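Note that one protein chain is taken out, while the other chains of the complex remain in position.
== subunit A ==
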Amino acid sequence: MRILGLVGAENMAATKQRGSLIDRVIDWFIPPELKAEREKRQLARMFLISHVLGPFLGNVVPGALYFLDPTPGYPVAVLATSITGFWVFPFLLKAFGRYNLLSFISVQNLIFCILWSCYYYGGVTSPTLPWVLTIPLLTFCYLGPSPKLRLLAFAQFGLNALAFVGIYHLFKTPLDDTPREALQGLGIVSTLACLAYVAMMALYYRRILDSGVELEAEMRGHMATAAQLRRSTAEAERASAAKAEFVASMSHELRTPLNAVIGYSQMLLEEAEDTNDEASATDLHKIHGAGQHLLRLVNEVLDLSKIEAGKMELAPQELSASEFLALAAERHRAPAEAKSLTLRLDLPPSLGFVFWDADRVTQALGQIIENAVKFTDAGEIDVSAVRTGDPDEETVVITVCDTGAGMPAEMLPRLFEKFTVAEDASASKYGDAGLGLALAMALCRLMGGDISAESQLGQGSRFRLALPVRAPLARTAEADAERQAA
């Protein structure tokens, strides 16, 4: 994310600079491999501004010489050609890259121009001598921080100086027929041009530096935001973990007194039944039932909070699907038959083997069948299953059909939310659906599956529970978040 922020900031800086024509011209010349890196891009910009605008200022010197020198011969022509030659460099850069090599050639050309004009116009007292100052200025503007390149640059200066001194001593200084006043004029023009040139480079450098500062400020802003975000995320995670921890420990603490209520009422109930104390037995039955209802809710809350906190572990094992599902469904035969409902199973052996967490599938399927029994007053509950899907993504789809009250279509989307109850009249008639379906859904999703429901008011309901043949070994909240992000 930090990297993204950086790139974003750079892009913004680039957009801002895109405003002026000269910047657009300069950026057009920068080859992609230099553009990619900020440091190199800035160096290339210095190189290009110098080569695009430099010849205008540099050519002021041969221009002045052309008018001041009574015999402007080949020395002026060569100087003008060499200075104009700087304009070729941006195109060479665009075409070939090779930035460092071009930098050295360019510096060499610069040194040549300066020494050439010095040689022909005044030697070491030449009015064009101030241009020598631009040599190190430009060299170190172009070259990066590499010590090797800097050493090379120094070697280049030294060799040129040596060559100059050598030529000066070995050959006779050419006859300088330029009048003294003309040389003074040249000195003024040349110094002004050099001044303008250095000022231009300094201003441009300042500008690049400022954009860097701006960029840095922006980057710092982004980094601060990222840090803030990390802190907030960590805080939210802590809060969420604390909440899950609280619910888990609360559920655990609730269970102890609840077990006492259930245990003692059970114990008294057994005694009352033994002594045929029917009045007490009826009341104790109610206490016991209520206690068990409460315990069940507490357990469901605990399971849901565990799943939400990513702490529910799965322990899949190989099971014969038809045998296992029959066993899980058979648990509901007695409660169904107590309501005179028929429980019909269609679980063929062709379902084959599955790799499931038996307890969790039993729990999820149990919630669905129990729900069906609860909301059906007459008729039957059908439990069937088929194996479908590609060989590597096989799924067992378990269908639970009932002939019960059904529900209006608008209720279906909210069905798997916590504490959704059937509308008004049926709510009081059937009681609440509580956490059962929400838990069944959470369990199925944990196991990589899903539950869907179809129903019409008065037409019964059909629940489809799809489970991959191979349940994932463990799923965490983070993995879920990643899955959702993808």
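Side notes on the structure shown:
The definition used in the following text is that a residue touches a chain if its C-beta (ideal position, glycine included) is under 8 Å from a C-beta of that chain, and two chains touch if they have at least 3 such contacts; residues count from 1.
Criterion: contacts and distances are computed from a predicted model.
Going by its UniProt record, the hidden chain of the complex is named "Response regulator" among "Anti-ECF sigma factor ChrR", "Response regulator", "ABC transporter permease" or "Sporulation protein YqfD".
From the set A:E39, A:D210, A:E253 or A:E271, the residue in touch with the chain omitted from the display is A:E271, counting the whole complex. Here the missing chain is touched by one residue of A:L137, A:M219, A:L295 or A:A326, and it is A:L295. Among A:N259, A:T282, A:T388 or A:Q459, the one in contact with the hidden chain is A:N259. Contact with the omitted chain, checked across A:D359, A:D377, A:E393 or A:E417, is made by A:D359.
Not every partner is drawn; the one left out touches subunit A at residues 255-256, 259-260, 262-264, 266-267, 270-271, 274, 295, 313, 315, 317, 357-359.
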